[in-house]
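These notes are about the structure you will find just below.
Of the protein chains in this complex, one is absent; all others appear in place.
Right, chain A next:
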Amino acid sequence: MFRVVAIVAGLGLAFAAAAEAQTPRKGGTIRMTAPYGSSFTSLDIHTTQRAQDEIYAKALHRSLYTWNSAEGKPVLELAREDVVSGGGLVHTFKLRDDAYFHNGRKMTADDVIWSYNRIMDGTKAYPGARYVRVIEGAAAVEKGQAKDISGLKKIDDFTIEMKLTEKVDPGFYFFTALTSIYPADEAAKEGFIQSPIGLGPFKFVEHVPGSRIVLERWDRFYKPGKPYADKVTVSIMGEAAARDVAFRNKEIDTSVLGPAQYVAYQSDADLKGTIVEVAEVFTRYMGMNTSFKPFADKRVRQAINYAIDTDLIINKLVKGKAYRATSWLPLTSPLYDKTMKPYAYDPAKAKQLLAEAGYPNGFEFEWTTSQNESWGLPIVTAVIPMLDKVGIKAKVKQVETAVLAEVVRSGDYQAFIYSQQTGPDPQAALKCFHSSTPQSACNYMNFKNADFDKLMDEAGQADDVAKRGQLLQKANALLYDEAPVWFFNYNKAVMAVQPWLHGVQLNATELTHQNVEDLWVDETSPAK
């Protein structure tokens, strides 16, 4: 009997200990890292689309929606309710009445309207304009034809009406920090950029340019009991090797891993358990310019896909830090089609297709690339001999990443290799290939296909979500068959997280973007 009691008691204690271990602890400092460069672009998050800047912005600011990693979709953040009317085009948002800016003032509808109008200032080219443009009348403000967005109406202090130009889920458009809500009165002042004020769980303390941002808990944050930590520091650490030393030395809590470190951490018994990974919504590919004669033929584009041993490149060069692309929509897209199979490595089939297209001896093209280790020159260098085997010669043209962005938008290339955001909104990701989408927007291959357009148009009109999903999946399959790109891989984002940091979310839109209010550190943290 005693033995049974002892076992039960032991189990009870074990469960209690486990429960305690999972109970978020208040206090401590979360020490995050910003790995994508040697500085933050700006403390005005409206001006910058770099993933680097959104890392701190997730702590400082809030948008109308936020990304829920567990559910894999955007959810309301600054509004409690969204009532849809007007055939799916009108959204009436009931805003939170308990959201306070860091200067103590309550957020109202005026702040939301002011922020969206600001983002549409065409002379500033705010990157968030591409999202706000979905509101009726926003484009007119951007072009200087109107002062205010006509599709935004204040009903009362905590209610706004938003009329959209198309039937889309506004959550996908208003969840990033690019559309953060600013305090209308304060943000217009000159000093705002130096000492920004937001609605996020942490308030600004200091920015040491090129080194770190420090934020501390905002006690009037609207989520009860959150945030857990007292302080957040975001250290700028662009060098992977330096991050590695700092992580091993327990000076930082998170570190993004590149392919080489991914392998090293996996083979280290002490570090293996720190790895978290997620398929991010980015597709890596080689884009082909259809105005270049050989690439105008679908069979040539398919031949390229058959000619490359993609799995070999992913395993050997990318060190397994990627998932094989089986279509345009990535693994974590809600409409990812598991039944689709990637193009097989089949040089014979590639040769046959080339011969059928009138290129039995192949052809030559220029391949524009950056130096990126995961989707740049090293990959191109590995692919060239594979293409050579089927008679296709590729000449490399190397440019800076910033220049590559301009090259793909202007169409000044024969082929290029790139990484493009293909989510989280599958409709927006596929719409890039609609013939009405300008090349300068995201139709970089200048793709035009009447059947594809028809499917997308029908999806855009569909009220039934399931039907819309089916149409979009068909469009995705059609795109795969048309092969305007070599479907290379979907990024596998990998981050090392110290064992004392809890609540890390597997954010498929960008792993480093964490809802910081959900993170907490236990007592084993050196920065407790």
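One rule holds in what follows: a contact is a pair of C-beta atoms (placed from the backbone, for glycine too) under 8 Å apart; a residue touches a chain by one contact, two chains touch by 3 or more; residues count from 1.
Here, contacts and distances are computed from a predicted model.
UniProt lists the omitted chain of the complex under the protein name "Glutathione transport system permease protein GsiC" (options: "NADH dehydrogenase", "Glutathione transport system permease protein GsiC", "Aspartate carbamoyltransferase" or "YIEGIA protein").
One of A:G144, A:G273, A:P360 or A:P499 touches the chain omitted from the figure, and that residue is A:G144.
From the options A:T29, A:T47, A:Q266 or A:N372, the residue with contact to the chain not on display is A:T47. Only one residue in the set A:G238, A:G320 or A:G460 touches the chain that does not appear here, and it is A:G238. Although one chain is not displayed, chain A still touches it through residues 37-39, 41-44, 47-49, 122-127, 129-130, 139, 142-144, 193-194, 208-212, 235-239, 241-242, 245-246, 248-249, 251, 399-403, 405-407, 409, 440-442.
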